[in-house]
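All protein chains but one are shown in place.
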Amino acid sequence: MSLHIVSKSPFSSTALADCLAAFSEGDALLLIEDGVYALSGRMSESPAVRPVYCLESDARARGLEIPGAVEAIDDARWVALCTEHNPIVSWFK
Amino acid sequence: MSLHIVSKSPFSSTALADCLAAFSEGDALLLIEDGVYALSGRMSESPAVRPVYCLESDARARGLEIPGAVEAIDDARWVALCTEHNPIVSWFK
Amino acid sequence: MAKRFLALCRQAPYGNALAREGLEAVLAASALEQVPDLLFCGDGVFQLLPEQSPAGIEQKSLQRNLQALPVFGIETAYVCERSLAQRGLDLGMLASGGPELRPVSDTGKLIAGYHSVLNF
Amino acid sequence: MAKRFLALCRQAPYGNALAREGLEAVLAASALEQVPDLLFCGDGVFQLLPEQSPAGIEQKSLQRNLQALPVFGIETAYVCERSLAQRGLDLGMLASGGPELRPVSDTGKLIAGYHSVLNF
Amino acid sequence: MKFSLAVYSAPHSSQSAASALRFARALLAEGHELHRVFFYCDGVHNGSALAAPPQDEPDLLGAWQALQAEHGLDLVVCIAAAQRRGVLSESEARRLERPAANLAEGFELAGLGQLADAVAQSDRLVTFGG
Partner (left out) sequence: MKFSLAVYSAPHSSQSAASALRFARALLAEGHELHRVFFYCDGVHNGSALAAPPQDEPDLLGAWQALQAEHGLDLVVCIAAAQRRGVLSESEARRLERPAANLAEGFELAGLGQLADAVAQSDRLVTFGG
């Protein structure tokens, strides 16, 4: 199933909303770059989908706490996620 | 009073919503580039603010009808609007 | 057997180059007989509006590229129903002459069926 | 009398270069004694979060630039209250050590009082 | 009236580079003054001499150069933004030990202070970005 990678802030772009509308049972969501700002909103407590991952370095860069419902990952785990899922869909605008 | 120039689609960017939240009595709104896609939604019938202008060439480029509540303008009128208003605020992201 | 892949087109035309460069990539792939399926989603559905006249902004119409798709083996294209509804559009308001447009309600299920996705 | 101008900062830091290049423009202007006022709005308020550690993404922290602002004559900066609330933030959660942050409820009225706006 | 423009977008990527050119032409045609065009962020690519768009796409570089020659425009490319993005004059290429220069004729590199100066000197500033 698909891995969705979102890299834009949900407060200024509809990338995350568009992604969630195309999310299927069995898919996974990875927040990178400005996509990690989703952690500062409601998603942090009760994500609309599961599982949700985020790049730890991107969250730390921005001073964001990573809530328990979201799994913080490093680059090696990012690569592993990409091997476990197919296709990989990037939501970057 | 301010002239607000919005150049992004309201369906993929919050630029227009952010602009409307910073709109004051006496300001004017100009839609250019992908900002003209606001004409394909609810704004076309009852704009949230007035006056609303749009660059006719940008609307025609995209195959959009220009509703009566919105004034279609050419480049010369665009320049004139910029002389009539101050400051000029661009909402491009 | 060739791996099936999907071109996911989410950008409005003209405001930035991605809609055009996406279609150019699709045509180039098709010319090499690696024909992707197409899904128009989000602002990408605006690429399908009829009567685009970008001469006034000194751009070429994207509709020529769209209408060329069947020649390259792309006979049908998927369109996200939800994206149309959000924008006050329906299939009947879109341009004809290119690939046959097929509405999709569950884009997630569609996407998950492909080996790879090219995002534009 | 110098014309008053406002730098309107709407971008989150790090994801794209505009937040950084905006602050660089503000510092350059201030160094020439053309000191703008500052308004953080939209995702621009994320520039003000404390404990940013961008070493892991090989970028320099923007907070050094922000903390340098008072040295260049920018003692206070406006922050859009509505943008904070939308993001579940309040003034008390923002970084200290830079300019004093002043909440603004009517950004439109504030903006309209300036001769020019630099958008970042 | 005296205008200045700030251009943040690269040609052939965003329409706003072309919009800036249109606006510049229109304000000059209306008899206004164009004090300065300041190319910043990705806008520095407007000053690249190496862009070679297909014949059937507009030649923005040539259009800016023609406007510059006709009206003596001040087309300023931010030197710091240009270094990061690889838009260099001959002297910058030498200084930074890069193998070539690509700043187009009619454009000049200058510091970021020229943006604030344009704001101070002009009746109107219009930003083209995105």
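Per-chain residue numbering starts at 1, and chain names A, B, C, D and E are given in the order in which the chains are listed.
Heads up, the rule we're going with is that a residue touches a chain if its C-beta (ideal position, glycine included) is under 8 Å from a C-beta of that chain, and two chains touch if they have at least 3 such contacts.
Only a predicted model underlies this, so the values are computations on that prediction, with no experimental measurement involved.
With respect to the full assembly, the chain omitted from this view is in touch with A, C, D, E. Residues of chain E in contact with the chain left out of this view: 10, 12-13, 41-42, 45, 48-54, 57, 80, 83-88, 92-93, 96, 98-102. By the touch criterion stated above, the residues of chain C touching the omitted chain are 2-3, 5, 17-18, 21, 24-25, 28-29, 31-32, 34, 36, 116-119. Listed for chain A, the residues touching the missing chain in the whole complex are 5, 7-8, 32-34, 75-76, 78-80, 82-83, 86-88, 90, 92-93.
Note that only the chains that are shown with their structure count from here on.
Under the contact definition stated at the top, the chains bordering both chain B and chain E are C, D. Counting only chains that touch, the fewest steps needed to get from chain C to chain D is 2.
The greatest centre-to-centre distance from chain A, using averaged C-alpha positions, is reached by E. Comparing the centres of all chains, each the average of its CA atoms, the largest separation from chain D belongs to C. Rounded to a whole number, the gap between the C-alpha centres of chain C and chain E is 33 angstrom. The mean-CA centres of chain B and chain D are about 26 angstrom from one another, to the nearest whole unit. One simple way to say how far apart two chains are is to compare their mean CA positions; for chain B and chain C this gives 27 Å. Counting partner chains per residue, chain E has residues 8, 15, 22, 124-125, 127, 129 touching two or more of them. Multi-chain contact residues, meaning those touching two or more other chains, occur in chain A at positions 11-12, 14, 18, 93. You'll find the chains touch as A-B, A-C, A-D, B-C, B-D, B-E, C-E, D-E.
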